[in-house]
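Apart from one protein chain that is not included, each protein chain of the complex appears where it belongs.
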Amino acid sequence: MLIEILDVIISGLLNGSVYALMAIGLALVYGVTKAFNFAYGSFYTMGGYFAWVFLVPLNLPGGYYTVFLTAIPFLFVVGFFLEKLLVAPLRKRSDWQMKAMMLTLGLSLFLDIGYIAMFGPRLKSLPDIVEGTLDIGPLVFMKQDLVIFILSISGLLCFAWILNNTRVGMAVQAVAQNPIGAQIVGIPKDRVFAATFAISTIMVGIGGILLSQKNFVNPQASTGIMIKAWVITAFGGMGSIKGSLYAALIIGMLEAFVGYYLGMIHIDIAVLTLLLITLAFRPQGLMGRE
Amino acid sequence: MKKIGLMSLIVATLMVMGSWAIAADTIKVGCAFSLTGDYAGSGDNYFKGVEMAVEELNAAGGLLGKQLEIVMFDNQDFAPEVVMQGADYLMDQKKVAVVVAGWAGAGADVRAYGKYDVPAFLDDGSQASVDVYKEDPEKYRNAYFMTPVAAAQGSSVFNVLQALPYDYPNKKVVLINTDDAWGGEIGAVMAKRFKEIGWEVALHEIVPYGTNEWGPILTKVRRIKPAVIHFEIAASQEPITFVRQFLKRPTNTIISLGWSITPLEVVGTLGKKADGVMGDMPAGMPVPQAPTVEAQAWLDKYKKRYKHDLGVGSFVTYTSFMAWAEAAKASGDAYDFKAVNKHLKTVAYKGLMGDISWGENNTLHPQPGAPMTHYQVQNGELVTLFTDPAVTPYKDNKFIKPRWIK
Amino acid sequence: MMLSIENLNAYYGQAHVLKDVSINVNKGEVVVMLGPNGHGKSTLLKSLCGMVDKKQGKISYKDQDIIKFSSEKIVNLGITYIAENRELFPYMSVMENLKLGAYSKNARKYEKENLEKVFTLFPRLAQRKKQYASTMSGGEAKMLAIARGLMSNADFLAIDEPALGLQPNLRLEVARIIKEINNQGKTILVVEQNIPQITDLADKLYVLEEGHITFEGNKDDALSNDHLKEIFLGM
Partner (left out) sequence: MQAKSMIKILAVIYGIIGILPIFVSDSSIMMRILTMILIWSVVASCWDLIMGYAGIFSFGQVAFYVIGAYSSAILSVSLNVPPVVAVLMAGIITAIIGVLVGLPCLKLAGPYIALVTFAFQLALEPFLKGPLGKAIGSGGSRGIISVPPIEIFGISFSSSNLVPFFYLTLIMTLVCSVIIVVILKSHWGTAFLALKDSEDFAASLGVSAFKYKLLVFGVTSFITGLFGALYVHYVGILSTRMLSMEVFTVLLIMIVVGGIGQYPGVVLGAVVTVTMNELLRPMGIYRLLIMGGMVVIIVLLLPDGVTGLFKKLSFFRSAGKREQVQ
């Protein structure tokens, strides 16, 4: 019995860690640029396809090392210029938030169908990052899961460290808290906007690679991911990094336990009920600021 | 007023569309498959069957002296509204002579295509669809199901599981299926059959599409240690992730993936990992060795044409389409739907593996020409163990005890 | 001459806020900008600091035209804007706010010594290093805003209504500080009309009405102008 509970907790943690990686990027973008990025999920898929192209058709040496080393700059550039070219021009308008939302929604549609047009509708599977399982007494872990867990947690930690201990990180926070103030002290606001967009693209893109090698590259995945990340940020508090981290873990756990005790079919409704109730009483989410 | 200008322009374009409708020196063939969305894999299988048939006929000078032309429609994920649009688009706007719509959503498809007389081949004999058909068999006579009803399918799987040369360590079964009509019905009938012979349905889990984390269910499975798990989710990623995560710490359990074995990705991705996994296809073709010379020839041609193993859905669409073509030939005019339907209903078609004919409620009940086929994965490819009618061992293929069973 | 603005026109959306404004500020001066609210005083300071997009004219600072410059570039040149409504970083400590004050390249080198200067100037802040800006009283927040401005190591400060909404005793404090800063050799352009003490510091006064400069001169000229006298100097 105890072992089973442990099992459930573990799968909760595993989900949670991945969700965190997914959600925090979104929280960051919203927190800093105040833009609703509906195309977020499409960068998850982009990551997956990037890895696939490198590993399967091109089959480059170095395997996943090459992939990560190249994916990070690639995703950065993509995110950076998308912001500069598509979102930044909207900022002049008073209703730019609404416009940005519409634009990114269109963009996501474009990208998702674009993937199908380029790579076909079928799922693509990536080679495992590591094979086999690790037995600790009665508990069994897939090495894959462990890698994902470790990478996403360490990714988050180093992200948090950058945010709180580097000049750039402080600048990002400054823009998030008060764009005008940031401008006054001479922080290049627009570049920070683009940079955050890029960083979030990296986070979700890497998440895409990690999960796609466990499951698949699926051209349809993006909406699901967008919604998941979005639910978590909403629950944790729009723009609150810490909030999203907690939210991700809570929801990961909730899913595992509901799945175990009530059945998989009830997971979605449980999560969304939790979200709605939370929002009804605390519209700014767990740790969001009004 | 500029707007009036633009309005009239739009009107004009609308008119043009209307006029497209009729333009026939080719016979139009409607394909309403899932090109995008979770079922795109199965859509691809179905399409290849039709494509081969059309190429074959066109190469032989077409049908009734006319070339065949494929018109595609994306059924996406079978939202009833979309299916409805598809029917109207293909049958009303494009004036196709036949529609092959793969798996197309529990009943909605019958309603949508039943509005017209154009023969429509639908791959979903779920009770839901058949119920709709029964409402007005006369009206819906142009709807042909390319499967038996789900219940028959479920029983067949049950019979096969009982016929396996293998002694189950216990009498516990775990059923996992989706909450849609097909999955639900299979799950229900198998639960019933197992209970009848005194087995315990230790867990009957209903899961939504898109489930990829099986932790909670597998935890239960590992406690239950069932002798059989039957898994019926008509998509490809769920079964793959399930098998992978099951194998992480397997129990002494026969895994039967049901229809879920058929999307190419499943065996393609799992490869030898999947050895020992069972599965089935309603109206399938036995592989790797086909039962007849013609079938074998066709199989080789298929592999040559598409450079991959038989996508099991392809056979049934190919055969159904050929059956239609013959009916059209017999009635002398592909657009004389009354005659074509009559022919399809009354005259059996000699398929690659024998006669096929649509029986009660226009379902394709198990028959030698289109047998229900039961596979096991061996050496990373599908191998037919049994064919139904009359669960009979196929050739001398032997059931292999899955390696994870101690 | 340190700063000279010539025929500056600035717009907010459709509104034409500044119309051919020209002012001059010499090194080490305190220049006070007077005028009714909503007539463009803040806009003038903001345009000077590159925080207004739509503008034409000439803003030459230390003999280069900076009108096209981005705000970060201008800060780096040594012009700092101290906002009327503070614009602090609410969820950061006093220390973090100050550190960010020294974000621009030329300020970084001097971060340490400027911190000392600031803390000697505002002992209050030294005691509250860890406190969140959002939890500070209006007066303290104002001080922090000024302090953060000083951290940028600017030699030209554009201060917007430093005493707005402060009690009389704090206003005197503000006046003292501005004097102090000026004595440290900083040039100051300040929008302020509620504190005679500041007006006393003024080497030059401007009056901005409906986007036009309607008066330029020193305090005595202003005093001899009855209209100004009653409206702005409240005497």
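For clarity, chains are labelled A, B and C in written order, and residue numbers in each chain start from 1.
As a convention for this text, contacts are C-beta pairs under 8 Å (C-beta built on N, C-alpha and C of every residue); 3 or more make two chains touch, one makes a residue touch a chain.
All values reported here derive from a predicted model rather than from experimental measurement.
**Student:** With touch defined as in the header, list the contact partners of the absent chain among those displayed.
**Tutor:** Hidden chain, whole complex, touched shown chains: A, B.
**Student:** For the chain left off this view, which of A:Met102, A:Leu134 or A:Ile150 is in contact with it?
**Tutor:** Selected residue, touching the omitted chain: A:Met102.
**Student:** Under the stated touch rule, tell me which residues of chain A contact the chain that is not displayed.
**Tutor:** 30, 34, 36, 86, 89-90, 93, 95, 97-99, 101-103, 105-111, 113-114, 116-117, 223, 227, 230-231, 234, 238, 265-266, 268-269, 272-273, 275-276, 279-280, 283-285, 290
**Student:** Please output the residues of chain B touching the missing chain, sorted low to high.
**Tutor:** For chain B, the residues touching the absent chain are 1-4, 6-8, 10-11, 13-15, 17-18, 21, 35-36, 71-74, 76-82, 84, 88-89, 92-93, 106-108, 111-112, 115, 128, 132, 135, 178-181, 184, 208.
Operating definition for what follows: only the chains that are shown with their structure count from here on.
**Student:** Have a look at which chains touch which and call the overall pattern line, ring, star, complete or other.
**Tutor:** Graph shape, chains as nodes and touching pairs as edges: a line.
**Student:** Tell me the chain pair with the top count of C-beta pairs in contact.
**Tutor:** The largest set of C-beta contacts joins the chains A-B.
**Student:** Could you state the distance in Å from the CA-based centre of chain A to that of chain C?
**Tutor:** About 42 Å separates the centre of chain A from that of chain C.
**Student:** Nearest whole angstrom, what separates the Cα centre of chain B from the Cα centre of chain C?
**Tutor:** 75
**Student:** Send over the residues of chain C in touch with two or more other chains.
**Tutor:** none
**Student:** Can you tell me which residues of chain B touch two or more of the remaining chains?
**Tutor:** Answer for chain B, listing residues that touch two or more other chains: there are none.
**Student:** Using the touch definition up top, name the residues of chain B that touch chain A in the complex.
**Tutor:** Those in contact with chain A are residues 35-38, 40-41, 43-44, 179, 205-208, 210-213, 215-217, 219-220, 222-223, 236-237, 240-241, 245, 248-249, 264-265, 268-269.
**Student:** Which stretch or stretches of chain C touch chain A in the complex?
**Tutor:** It comes out as residues 49, 51, 53, 70-72, 74-76, 80-83, 87-92, 96, 99-101, 103-104, 107, 148-149, 151-152.
**Student:** Within the complex, which stretch of chain A touches chain B?
**Tutor:** 4, 7-8, 10-11, 14-15, 113, 116, 121-123, 125, 133, 140, 142, 215-216, 218-220, 224, 255-257, 259-260, 263-265, 267-268
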